[in-house]
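Single-structure report; data block below.
Missing here is one protein chain; the remaining ones are kept as they sit in the complex.
Chain IDs A and B follow the sequence of writing; residue 1 opens each chain.
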Amino acid sequence: MASSSIEFRKELFADERPEDLNEIGKPKQRQDALGHVTGRTAYFDDHKFEGLLHMRCVRSPHHHARIRSVNTSAAEIMPGVVRIVRPQDIPNNMNTMLSIIGFGRDDEALLQDKKVAYKGEPVIAIIGETELQVRNACKVVQVDYEVLPHVLDVEEALTPQAPVVNEEYPNNTFDYHDLYDHQKLRFGDVNGAFAKADHVIEGEYQMSPIEQAPMETCGAIAAPETNDRYVCYTSTQALFFSLGLSAKFLNVSSSRLHFIGGTVGGGFGGKVDSLHEPMAVLGSMLTGRPVKFMWDRAEEMQVGAPRGAERWRLKDGVMNDGRIVAREFTGFFDAGAYTRLSSYAIIKGTGHLPGPYSIPNVAANVYCVYTNRTPATAMRGFGITAVDFAIEAHMDKVAEAVRMNPIELRILNAYRDGEMKAHRRLAKNTALIECCQVAAQKGNWAIRPEFSAMSSLQGDSAKVDIPPTVVDHDGKIGDRKRGVINDAAPSKDGQVSDKPTSTVAPVTATQAMGEAAREPARVGADTMPSRVRSAEQESMPARDLPQPPAPTPAPPPAPAVPQQSAFAAPQNTPSDPPSTPVVPSTQQEPYTRGFKRPGTSPFVRGTRRR
Amino acid sequence: MAVHKGRGFSCINYPIGMNLGGDPSQALVHSTPDGKFMVTLSAIDLGQGMKQVSRQIAAETLGVPIEDVYVDTADSDTGPHDMGSFASRGTHRVGNAVIQAAREARSVMLDAAAEELEVSAADLETDGKGNIHVKGAPSRTIAVADTAIAAQFRQGRTISGRGIFLIPMSDVDPDTGEMTPVSCFAHAAVVLDLQVDDETGEVEVLEVNSAYEVGRALNPKMVEQQLIGGAWMGISHALFETTEPHYPNRDYGATDFNHYLMPGPGQVVPHHIAVLERPAEDAPYGGKGPGEMCANPLLPAVTNAVYNAVGVRIDALPVTPEKILRGIKANGGARPQGQSWEV
Partner (left out) sequence: MAKMPLQFSLNGRDTAIFVNGGENMLETLRRGVGDMSPKYGCAQGTCGSCTVIVDGQPQLSCLTLSQTMEGRSVETVSGLSDGPQLHALQQAFMDGFAAQCGYCTGGMLMAAKALLMNNPNPSRDDVVEAISGNVCRCTGYEPIIDAILDAATKMRGRAM
């Protein structure tokens, strides 16, 4: 018999939270509840159109194949067929979703005419009078494919012999900063810390693809409106994303598009991709009639972009008292055949590392890898869910290795106000410790009094500064393809820069709200001059931090047999002497930029993010 | 053959909003002729309650009853630009835009009331019940409705406001990953109890105790909706869900709800939640988005509890009976871990 409960722990952080509000904090009925229970809430498909046509796609049965020819003659004479939509019908048939913020290069067509790169990729669309008729017509389209070798595993995709999945990114990795085949995070010196750690604990974690599974499948209905415009009812999670990208694909002024949405039957990230709206509007333009393009449940599950699979390897250096002194990540996002949002999620994931803990030495290499599977996209917790799984599963292995209460281990290492995070901004408004304490209490999981007494408010003044950081230049774009490098993990041969270790003031949110975006200083990168901004250096907020006595919980007694864990590697491995980077950099600007194309909507920014 | 109990812990934080910024949201607020308010947005309500949370924020800021505010959203002809409902950005970004728009509208409303009452607008306050009165002199009062009528028909003022919220885009350093990611974080910790049948490999989650820190629970019932449903999804992710059960092989992918597995109404788990509220300085009334982060801590809590129950580490999700049975077999039997630490 399930019976849940909820309580509001108002006594915690009470002094930071005035309670003099009228409407905020009150359990008011939802504005939409009455519509939901009476069946009157109108979703995109609940609008009636006279003469509504249906659209459906012919999809690739192969993981990877060249399209030799397409024969639609049988489909054209099927009953009810109104229009065959071909790739050539799309005025600007190449896009990447984040072109809307100028991130990445156009790499995906709405309908493919040259090569399919995943099973389910659309080749042709058919518009007809009924859904059944277009279903039947799709079955008789003949596509002659030359099947190509495919790659489905992220690490196989990084090998030199792997087939090229996505021509725009011929190394099977997204290009970060026109420089590397991965996003780096470097903070302190992980290898130096591993050498001094009592335990080194490694693990690998895998998340498989997951379907958002909203009860309403993705779709859109478009129809001619007055004044030479088109109305589009849509299930999108991002109205102007879909509008802007439709204008771009169709090379029409955004003023001719009237998008209506906002009431959606669940999304969970799966309705951001903006594939249905341009197709429905195009169908309406080509036929002059209302056209609906909506996935059925099978399409939603297999050609609708899932939460992508991720593989994470973690390596922790830990002292006997439970302090984690170093953490290294090697992460692989399985983007599938095209970029969609994966490249950006990696930036988000990298900024999230090493999780909610203050660890003085952190390194990460994170790869956005193209494979011959359905492109991945956003889902609840995008960029974070899988690495949080890895981090928290790993924390338990660490706890086991040092024979420590897993909750106490987390509290001991938890980030607190004013401590420096690995992305070089100070933590604030933290509450991890309090969550641990309250959950332990509710779950009857005993923790010792000194851990119950700790607080997120009391940052460790020893954790305020950016440490001297080891950097490297391994993993330049194309090096893996050329066989120059095969190790994906952060380099063991980096060098500490002799440059000052801190050149940039952390930006607080309040500052950020009122300031233009600033370029970060490059800390410790010896090929790049540090940009010292003296005024900001002076505003380093260290002196404003609360300066309580640094909490130094009594370390638990050293276990008699600390190395019994299978996860703990032998300690005291000699540290490798620093050496020069092994990879000569020869190719600086290896690939053409595909972003700015004729007909690009002025809605879409023309600059490319670097 | 036996059923073994185990418990697992996990804690997380979660970034609120598009990581690097550069994702604006706008809002417009205007009064009808008799002092009711419309909030016009392009935000998307996916079920998370975007309309209602915007409505409460607008009513609070305007100082009027919630019944006098309605939210109209996502018609591109009338709603101003919004980046979209994803990345836990809705409440944070849209909420801030609504506050700015509502403040501007409130300011005009108070000016209009001041003119009617022949006082300074700075001396006026709203009672949240539809009236405006002079501070310290509640008898000198005018209804919001009368104020709007006066503004519209006598004074020629539009009681309206515009709002935008934008965190400018941050750059990322290629060599160190230095960046200015999101401005606030939500937090969570869970203790999860389950049992594992070492004959069938089946896992039954028995109870979840959790603490979620959400900045401020702008609507406690809607926070509860998210936390209960989100935790359900986290358990579902951990134990059942995948589009490709033989990943990286693509075969046997589910195409319907008979094969795409999720817990049903018969597998509901008692979930005891404590909500903590540490307001974020740049969030609307301090509220952080609870919608995404609520699922995340459940995944590792499940695998940690499975290990505690039978001594099998499942490092590749989902946890399936097959993986558990193979692990138990490799270990030569179930190995309940109990408490492995010293007290």
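One rule holds in what follows: a residue touches a chain if its C-beta (ideal position, glycine included) is under 8 Å from a C-beta of that chain, and two chains touch if they have at least 3 such contacts.
All of these numbers come straight from a predicted model, not from anything done at the bench.
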item	value
Candidates B:Arg157, B:Lys221 or B:Arg326 - the one touching the absent chain	B:Lys221
Residue in contact with the excluded chain [from B:Pro65, B:Gly128 or B:Gly229]	B:Gly229
Sole residue of A:Met78, A:Ala213 or A:Val291 that reaches the chain not shown, by the stated touch rule	A:Ala213
Touching residues (missing chain, whole complex) on chain B	46-49, 221-222, 224-225, 228-233, 256-258, 262, 264-266, 268, 271
Hidden partner interface residues of chain A, rising order	1-2, 4, 29-30, 32-43, 45-46, 48, 52, 79, 130, 132, 213-217, 264-266, 268, 294, 296-297
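The definition used in the following text is that only the chains that are shown with their structure count from here on.
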item	value
Centre distance in Å when chain A and chain B are each reduced to the mean of their C-alpha atoms	18
